[in-house]
Each structure stands twice: as C-alpha cells, then as structure tokens.
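All protein chains of the complex are present and in place, except for one that has been dropped.
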Amino acid sequence: MNSAFKYVSTDEAGAITFFFGTVRNSTNSRNVEQLEYEAYDRMALKKMQEIADEACRRWNILRYVVVHRKGTLLTGEIAVLVAVATPHRADAYDASRYIIDTLKQTVPIWKKEYFDDGQVWVDAHP
Amino acid sequence: MNSAFKYVSTDEAGAITFFFGTVRNSTNSRNVEQLEYEAYDRMALKKMQEIADEACRRWNILRYVVVHRKGTLLTGEIAVLVAVATPHRADAYDASRYIIDTLKQTVPIWKKEYFDDGQVWVDAHP
Amino acid sequence: MSHRVSVQFFGITREIIGASTLTLDLPQPGRVGELLNSLKAQYPALSGLRSLLVAVNGEYAEPEDPIQPNDEIALIPPVSGG
Partner (left out) sequence: MSHRVSVQFFGITREIIGASTLTLDLPQPGRVGELLNSLKAQYPALSGLRSLLVAVNGEYAEPEDPIQPNDEIALIPPVSGG
C-alpha cells in the first residue's frame, strides 16, 4: 500500500483514489472461512492492461496501479487494489470505478468461497 | 495512511476506498509553491462530523476516517484523507465522493495558494 | 439599547479586516443581516467576495436570525478546503 502510494504520487496530482477489495467474512449470511483465487495468468494480465489503457484514454490519469492477488486469502485480506492519480478528483473516482467494474466483468480470475459446510465457485451457476 | 487502513479494516468489509486530496504543483498553469490552510476549528470539526453522520445514514458504512490538515503544505503533500469501509463497493465509492464533495462545499476551511509572484485565497472572488 | 458581540474572521476576511476578532456594538436584539450590513459599510472590500456568510454558534445562519449576547459569531468567506 505504501509502495503503491509512493508510486502513484506525483506533483501534478491533486487527487488519488485507492480501492481495496477485501475478503468479507460472509456471503448471503453464510460464513466465509477463506477464499481461493485462480487466474488464467497470461490473459488476466493482458485484460488488466487493456482496461488500464482504456481508462487512460477516457480520463486524465497521471499514474495508476492495478494489482490482483491469487491463491488462498483469509478474511480481511486485500484481494485487489486499484490506485489512480489525476489532477482533479472526478477523474480519479470515475476511472477507479471503471477499472474495478470492468475487471470484475472481464478478467479471467475465479473465486472459490470456503464455508464451514462446503465450497462454491462464485457466480458459476445461474 | 497505514493507521487509517488498520482503523477502517473490519471482517465485514468487502470494499475500502481511500481518497487523498494532494497539493498540486499548478493551478490555471500558475506554479504553486506551497499552500496554507486555515480553519475555523470548532465549526469545521462539527461540520465534518455532520457530513460523516449523514453519509452513515445514506449508505451502509462500517467504518470511516475523515482527516483534513491545516497550516503550511508543500507540493505533493496530503491535505485531506477520506477512508470508507463498506460491505459492497458501490456504497464505498458513493459515500467517499459525497463526503469529499460536501466537505469542499460546506466545511469552513480556507486555502491560500502561494505562487512565485504572489498569493491568493482560493475561490474568494467571483 | 445595544449589546456587544465578538466576531471572528478567517482567511481573506481576516486580511480585509486586519484582525482575527472584533468586538462590535449591535442594536438589541441584533440580527445577522444587520451585522453583515454594518461590516460591509465599514469594510467595502467585503462586498467584493463571491459569498459572505455568518455562522452563529458553529451553524450557518440566515440574515433574519437573531444574535444573542454570548453567541459565538464568525464571518465565513467562500470556503476552499479539500
């Protein structure tokens, strides 16, 4: 987090937003004990870069960081981080939200939730 | 920043947003050398609390931090920090933006910009 | 009959007035609008500001709101925090 902040900081920035997706302890009131993220690495990195490039076309972005972890994560841990630095704050909010919304829709990463009584690939079934 | 993150982190949070307002090195292409913030302390704290309370009524906020610095700040320094933790990300973005937008409109804090050729109270005149 | 009120100034109004606090005599019961008009008459530069509000006890007040003795009064030029 500190290194991401140092990286996006620049004298031209007036606004910096950070979004952290963290592991919640419950889904639909079932108790989540841990998560596991699996990724199609090559395509996930490519898609994340495409999303960041598109954000840079749409908004005046000075610097950004997008990171997604994989493997086993426990409650409270950070799964995804999006940091955006812009001259003015509307761009920082809009770009950050675009990046995380699009990432969740298109980047090939899969989340499995482990409950005390079973495990589920999130959103796999209708 | 780390202490703010630790404070807002909670096992029920799925999303945490941070907004940092930082000192930009230029305004209308004039070179800003430093800023000075002056506050009507008692009222500023009261107004910031009112804004946070209203945000907690409108959105499902688990934890928040709102901090505004005063005194002399140099380019790149953080002037204001808004951190919001919520179960779902839309609330974290909406609440964060509401808090900073309303803070800028209503909290009695004044910013003076120092240029190489003079100084100006921001937005004081039409 | 009049009463004295103490008024706080910040930012550009502090610089226009040349002081952080002034003690003024207001007709009793004073109103926020009267205070504003009296200050603008004494310090014409106040009228050049984009806006000028009065806070009474830490709350934005309307021109017709009364001012009581011991109220905490402050002039609020356009804010620019954040």
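Order as written gives the chain letters A, B and C; numbering starts at 1 within each chain.
Quick note on the criterion: a contact is a pair of C-beta atoms (placed from the backbone, for glycine too) under 8 Å apart; a residue touches a chain by one contact, two chains touch by 3 or more.
If you're wondering where the values come from, they're calculated on a predicted model, not measured in any experiment.
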Exercise. The chain left out touches which of the shown chains?
Worked result: A
Seminar exercise, completed: Where A:E38, A:E54 or A:E77 are the choices, the one touching the absent chain is A:E38
Seminar exercise, completed: Touch rule applied to chain A and the missing chain gives residues 21, 37-40, 42-44, 46-47, 68, 79-80, 100, 103-112, 121-126
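Basically, only the chains that are shown with their structure count from here on.
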Exercise. What whole-number Å value describes the gap between the mean CA coordinates of chain A and chain C?
Worked result: 49
Exercise. With chain centres defined as C-alpha means, what is the inter-centre distance between chain A and chain B in Å?
Worked result: 23
